[in-house]
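To start, the structure under review is shown below, and the notes come after it.
Omission of a single protein chain aside, the complex is shown with its protein chains in their original locations.
Note that the chains are named A and B in the order they appear, and that numbering of residues resets to 1 at the start of each chain.
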Amino acid sequence: MILFIARRLLSAIPVLFVVSLMTFFIMWLVPGDISAEIGGADATAAQIEQIRQQFGLDRPLLERALQWYGNLLRGDLGHSYLLDRSVLDAVAERLPVTLPLAALGLLMATIMGTLLGILAAVRHNSWVDQSAMVTALIGLSIPDFWFGLVLVILFGVTLGWLPTGGFVPITEDFWGWVRCMTLPTLTLAFTHMGVLARMTRSSMLDVLDQDFVRTARAKGMGRGTVIFKHALRNALVPIVTVVGVSAGVLLSGAVVIESVFSLPGVGRLIVGSIQRRDFPIIQGGLLVTAAVFVFVNLAVDILYGWLDPRVRDDR
Amino acid sequence: MSKQRRSASILRRLAVASVFAVSAISAGAALAQVAGGKVVVAQTSNPPSLDAMATSSAQSRNVTMNVYETLYGFDENVVPIPILAEGVDISADGLTYTFKLRQGVKFHNGDEMKASDVLASMERYRKVGATGNLLKAVESFEVTGDYEIVFHMVSKTPTFLESFSSPRAPAVIIPEEDANAEAGKTSLVGTGPYKIVEYVPDVHVVLEKFADYTQDTRHEGPDGFGGKKTAYFDQVEFRIMPEPGAQVAALEAGEVDILDAMPVAAARRLANDPNIKLYEGTNWAFATLILNTNEAPTDNVKFREAVQVALNMEEIVGIATEGLFTLNGGWAYPDTPYDVGDIGAKDYYNKHDVERAKALLKEAGYNNEPFSILTDPASAVHSKSAVVIAEQLKAVGINAVINQVDWPTALKIRMEDTGWQGWTLSMGIEPYLGPAAIVATLAGTRPHFVKPDPVLEDLYLELIAGETTEARKATFAKIQQQLYTNFGIIKLGDTRNMQASRANIEGFKAFRFPRVYDIWRAK
Partner (left out) sequence: MTAEVTLADNTVSLRADMARARRRRRGQLVQRLLGHPSFVIGATILLIFALVAVLAPVLAPYDPNKNNYRFVMMPPSPEFWFGTDAFGRDVLSRVIYGTQVSLFISVLVVICTGIFGTILGTMASYVRPLDGFIMRGLDGMMAFPGVLLAIALAAALGPSALTVVVALTVTFTPRTARIVRSGVIVVQSMQYVEAARAVGAGHARIILRYILANALSPVIVQLSSVFAVSIIAEAILSFLGVGPPPPAPSLGNIIADGRTYIQEAWWIAVFPGLAIAIVVLGLNLMGDGLRDIIDPRQRNER
């Protein structure tokens, strides 16, 4: 098991290297630079050149890239052009927004999705099954930003129950935090539960039909026991995988949610930095999000290996 | 006819709203001001920097003009008035400006402002100031006393005080200790009624009342960027909210007190809402279309003339601003000192003359070359006017295409000499500053429309050398005529802006930045 984890950790290095190379490549392609944000529409060519020199943008890309990798080896991700803080600080202060948002969204999506899925499987081919699957499909078919805006107007403006946006740190005011996270979490969960519901339903149907479940039922075990003890545990393997993939997806889905609900998360940081051409943040931010993605998937693999020991030998 | 009626009715409704706001203000003035509490102002994006002199961004100005002050600045009527200066003596030959400073003015760090601080600020402005040529006319600075500093000029520059008062990237006074700070790395100390206590990007900038603020008692109340400023709120939060819809929702829910930019459709919907006040500012910006005079087909003046006469400005600016506009072909706001009427514009502005345009195109030998309009989505006026312009140009047979890219890319492309034909730009601060600032962007070695126009260049030099307002106005009339001869830049119209607040915010007035002093929350 330790060997398995170590091997997976090592394999993360080339992945992250590829990510950073891609980022450099894209930044090389992107026209314009930080001088637009600082100099504005009336900056003269001389002013633009001066700004480029100040940030070292006049040096060749290869030299900048080599220096960046050198600094990275010393654990230094660089300094933002605009935000007056190191890249690590800028990203670290956003993680307490994005990680709980993604985690809560995932948790809620998993709960809602598996419940819907179980319900549908147990009442297979009934109206319950059908309405559960239609609900799941609707969640899958609606763009999340659109759903979020509708929630804001309904709960924030018309009913006035919840704040329309903004962020309150959990350390400052717990209930304030709960209130401001409710709508974003709900939006993420609703638009992501569909996959989980469908996955749960089909793997439950598979399992419910297998011999050992039939046997258990024939032996007179209660319906609930059969479902939760035998069927669900066996249906869990594919569900866990979907959860793992969702985790990465939720990180990027959070970009949209953060804009709709004015949350200061990592996604908005990176999007804003792309628009402002704050290269160090783009470079470092993407590396950190990729690392989070890789480690979440590692955790999923470990969990997966624990649920289904065959996987470990497989890879 | 019905077209005009409709836009008129929109304006009337908005006018009613702003009258309501004005009456609310006068009623408020009679009430006692209430000190204390917190006010929340929403704006769309982060200030790129809180180092006021290092940026020309309006999002920065919104915050920093409550925090820093300049020696001279504009009053409500855009006339320079002393703010941190007691006054200025200009020598008869126009070569020395002796600024006397107000005494006893405290910085946020407790130190008193002296001439050495002013010197340090000016020297720093030369290095990091975002309006590079603001101090170009000054040869050297000389401290002649604790409260006196002399500017020695390179040559006589009659318009110096105006450009020195510019809030574009203001020449603010900061303490001597920050003299060598790189751009964006100062201690954020100023002399204004509020001081910066926290900046979390994408969240907010928090200001706190500066208890030892030194009021300028020469005035009754605030006047433009100066005057007597009184901080009532203990705390001010500038909240960064990217979605306009979310900003309006937050205002309706009472989570935000002031919107720096109120979407017009929402303003119309909430015009009669007792919880909301609206403030309409006229003379906000010029909507323009810049043409590349260096590349075909726009290198041909006949082609440019065809574009000018083809356009229906009412539709362009009406749609782009959602009705918040004034038709004006002149290059100064109506009834301002440099307004020269429709000289030059009379036969060209808002003609929407398809036949004339087609004839001109024929004369120009236009052969369906692409007309690529550069624009960016960060400004609704930029992107929407590009869409409407493209449709109108297609209607006269011009092969118009839209090239919508993000702001940094747009600025990169427009610095190229080729690869674009049109560029939509909303000029906010230049028309506010006056003719010299506008023409400066159209003169020099690299004007906005790429290829220098020698006639305009000479007129620019004549303008800034003009001794009196009358003389300069006469030159400006010639400039406006030349702009309608060269057609390198097309004036689309004047735009207005809309701000909004909760009804219990008293004392707020539409201005170029949200002044958070001299406003308070009614009990």
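To be clear about the criterion, a contact is a pair of C-beta atoms (placed from the backbone, for glycine too) under 8 Å apart; a residue touches a chain by one contact, two chains touch by 3 or more.
What you are looking at is a predicted structure, and each value in this text was computed from that prediction instead of being measured.
Only one residue from A:Leu95, A:Met108, A:Leu140 or A:Met221 touches the chain missing from this view: A:Leu140. Taking the whole complex into account, chain A touches the unshown chain at residues 11, 14-19, 21-23, 26, 29-31, 125, 137-138, 140-146, 149-150, 153, 157, 191-192, 194-196, 198-199, 202, 205-206, 209, 238, 241-242, 245-246, 248-249, 251-253, 255-256, 259, 267, 270-271, 274-275, 282, 286, 289-290, 293-294. The set of chain B residues touching the chain not shown comprises 2-3, 6-7, 243-245, 248-249, 263, 265-266, 268-269, 314-315, 318-319, 322, 377, 383-384, 386-388, 390-391, 402-406, 409.
Going forward, only the chains that are shown with their structure count from here on.
Centre to centre, using the average C-alpha position, chain A and chain B are separated by 40 Å.
Those residues of chain A whose C-beta lies close enough to touch chain B in the complex are 30-48, 54, 82-84, 90, 93-94, 149, 152-153, 156-157, 160, 163-167, 259-262, 264, 268-269, 272, 275-277. Taken together, the chain B residues at the contact with chain A in this complex read 45-46, 48-49, 54-57, 130, 132, 182-185, 199-203, 239-243, 245-246, 249-250, 252-253, 255, 378, 405-413, 415, 425, 430, 441, 444, 446.
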